[in-house]
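Heads up: the structure comes next, in structure tokens.
With one protein chain removed, the remaining protein chains of the complex are shown where they sit.
As written, the chain order gives the labels A and B, with residue 1 at the start of each chain.
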Amino acid sequence: MKRLLFIIQKEFIQIFRNKAILPLITVVPILQLILLSYAASNEVKKVNLAIVDQDVSSYSRRLVNKIRMSDRFGIIDARYAESQVVGLMEKGEVDIILQFPSKFETDFHKGKEVSLRIEVNAINGQGATIGFSYLNSIIQSFNQEIQGEVKILPVKMLQGGIDIEHSYWYNSELNFQHFMVPGILGELVTILVMLLTAMNVVREREVGTIEQINVTPIKNWQFILGKMVPFLVIGMLLMTVGLIAGKLIFDVPMRGNLALVFAFCAVNITAVLGLGLFISNLVDTQQQAMFVAFFFVIIFILMSGLFTPIESMPEWAQYLTLPNPIAHFVEVMRKVLLKGSDFADIVLNFRATVILSIIFNALAVMSYRKVD
Amino acid sequence: MKFSLNWSALISKSYPMFKIFVAFVKKEFYHILRDRRTLVILFGIPIALVLIFGYTVTNEFKGASIAIFDRAHDELSQEYILHLQASGHFEIVDNTYSYEEIEESFKSGEVKMTVVIPPDFGKDFYRGENPKLQLLADASEPNYASTLINYASQMTRQFQLEKMGNQQRPFQIGIESRMIYNPRLESAYNFIPGVVALILMLISAMMTSLTIAREKELGTMDLLLVSPLPPLIIILGKVTPYIILSFLNAVMVLAMGYFVFDVPIYGNVILLLILCILYLSTALALGVLISTRSQTQQAAMMGSLFSLLMPTMLLSGFLFPISSMPRLLQIISNVIPATYFIEILKGVMLKGVGMSVIWFPSMILLLMTLFFLAIAWKNFNVISK
Partner (left out) sequence: MKTTTAIEIKDLTKKFGDFTAVNAINLKVSKGEIFGFLGANGAGKTTAIRMLTGLSMPSSGEANIAGFDVYKQRESIKENIGYMSQKFSLYGDLSIRQNIRFYGGIYGLSRKEIRAKTEQILEELQLEEYADKVVEELPLGWKQRLAFAVSNVHDPAIVFLDEPTGGVDPVTRRQFWEMIYESAAKGVTIFVTTHYMDEAEYCDRICIMVAGKIEALGTPQELKQRFDTDNMDEVFLKLVRTN
């Protein structure tokens, strides 16, 4: 046990002496947390609109004004003929073209069928749908407004509706950053720990110090554990700093038990450490370690539910998230921090991560061979 | 421009030099082909990325888990529940009997939305007393929640219309909408250009900076620099294999998009490939620039990771719309080459436009390339003199 302490001490000294690694575990992750939380948003905030008004009536002016009032839309251009706005969408300057047909207002008053034409740039399908639904709801409410002004509405139409009342729990303002920060923090801690450990043992092998260690009476588990503890501590520290930054900068709610967050974080880091060390034992050079770790990291992130919901994946892909530590981490962070979930709610994630951590660490110890 | 002039002069003046160059490129190729693991990663990452994006990274939802809290238990509520189920958008995983249970099911994550049907739902509806339906969503995931509520509201309105008889309502503004460039709203249309931009950057810039840094670290760069080969030939010889590999990779990703995910190429294919090469040169110039700045592989790796890969993934509009970003990040996105390349790709592939529309982003890429090369050239001369 005492021997273990010496290994841990040595690892710490090495980490803090390495000028390349020190910023990587301090400033860079926090900067990334801030940058990513601002950038990684699927929220559609600004829709660029061009308007072709062939009617030029009080209705068309009123609707355009109504659109202008909503801060979601920016009106790039307003013209009177379609030919004048055609090139705008090709160049990508506008997202939606709204067109009023001539005699729009007069036909509406006559009770004729009238319709507005909307063309949406749909290359980004999700953005297009959301932008379209924003515009649609403005038009619907405008429609109700002017329906009210038409006196001759049949009485029957006013009754028999269903009122829909909706409420958004846990995040009533639909703040996207509150959603992203906990997940990104989990992801950052995981990546950092994985990249650092993946390059650690292979570095000793490249330099040659591993031979010297191998002739000493140190046991495999002591060596592996001695490598893990410092990175576990660093991971936990980063988590703490990240949570504080999340609270101070983004005012992320922390409704659940923070002890639960840290307990899960420790188990999760242990799993990732095992995986990193396993990779490190398999490869020959730091460069290979970097590539392999990087490969895993990309797949883990994209399939973690961090950016797109796991529920949207096909079923087979949802099973593939079970051995993905980042997926569990992101889910637990969000559940506990945002919804105040307790242990019973995340017991499945806990169980899966404990199993992963046993498997990865067993692989790491077994693949570390002192004797050939 | 100085670069290309030098280069053509070299070929014409000294044909032997060209032979040396070819021999050099061959040698570099052998190095790459011998390192199997790297090669697997070079072609494995793009394929994995395209497949993951194509099959799993999607926002579309089907079968979202919802719960029903039916306080009416009448004929109409049953019909309404069936109506919700029939769409295929929702999967009713739970029946709730109290508000406490709703909270429980949200916390465990089993349920994303609960529909509360009020008592006397049917009676009130037929009497015209507007029953109040509640849609409660777990908005810890805001986009998912608002999409769920939108769908549910739409379906409720539709249900209401059906119940009231499908009479045409007067004084209704109709909407004729058209989804241009991507009528079926396929997500592949959006990610294939992004993946191409990312892969080209990853391979050309990162690999070149790594390979040059490696020669520096091992000391073999000095060996090459004291040889009679002009430095330009050395650098060109080192990057040419990666140009070819990245180009093959780009073609592979475009072909996968076309054949596997039905992403069309409406514009001129030749123009598309030429512009791919333009972007490739930008990436290579960046790679060379980074390598002149870094002494070790680790430094080059970190440099390319943080100055190229992350920005390309996050700020180019590939994963997240630029227009939603804070002002500062929008400004940064203007200096990222991938931003322009993605614009070009979308233009040529999906909109079928030609140079007359995309001359501006192409110009910017060209200027960026020359700019990076000029700095790299300056750095390089400082080192070698």
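Here, contacts are C-beta pairs under 8 Å (C-beta built on N, C-alpha and C of every residue); 3 or more make two chains touch, one makes a residue touch a chain.
Computed from a predicted structure; not experimentally measured.
Considering the intact complex, the chain excluded from display touches A. Among the residues A:7, A:135, A:252 or A:293, only A:7 touches the chain that is left out of the figure.
Summarising the interface, chain A meets the missing chain with residues 2-3, 5-7, 9-10, 13-14, 17-18, 207-209, 211-218, 370-372.
Just so it is clear, only the chains that are shown with their structure count from here on.
Between chain A and chain B, the centres computed from C-alpha atoms are 14 Å apart. Listing the residues of chain A that touch chain B in their complex gives 20, 24, 28, 32, 35-36, 38-48, 87, 89-92, 108, 111, 113-129, 132-133, 136, 139, 142-143, 146-147, 150, 153-154, 157, 159-172, 174-176, 178-179, 283, 286-288, 290-292, 295, 298-299, 302-303, 307-309, 311-314, 317, 320, 331, 334-335, 338-342, 344-345. Of all the residues in chain B, the ones that touch chain A in their complex are 37-38, 41, 44-45, 48-49, 52-53, 55-65, 106-109, 112, 125-126, 128, 130-146, 149-150, 153, 156-157, 159-160, 164, 169-183, 185-187, 189-190, 210, 214, 297-299, 301-302, 306, 310, 314-315, 319-321, 323-326, 329, 343, 346-347, 350-351, 353, 357.
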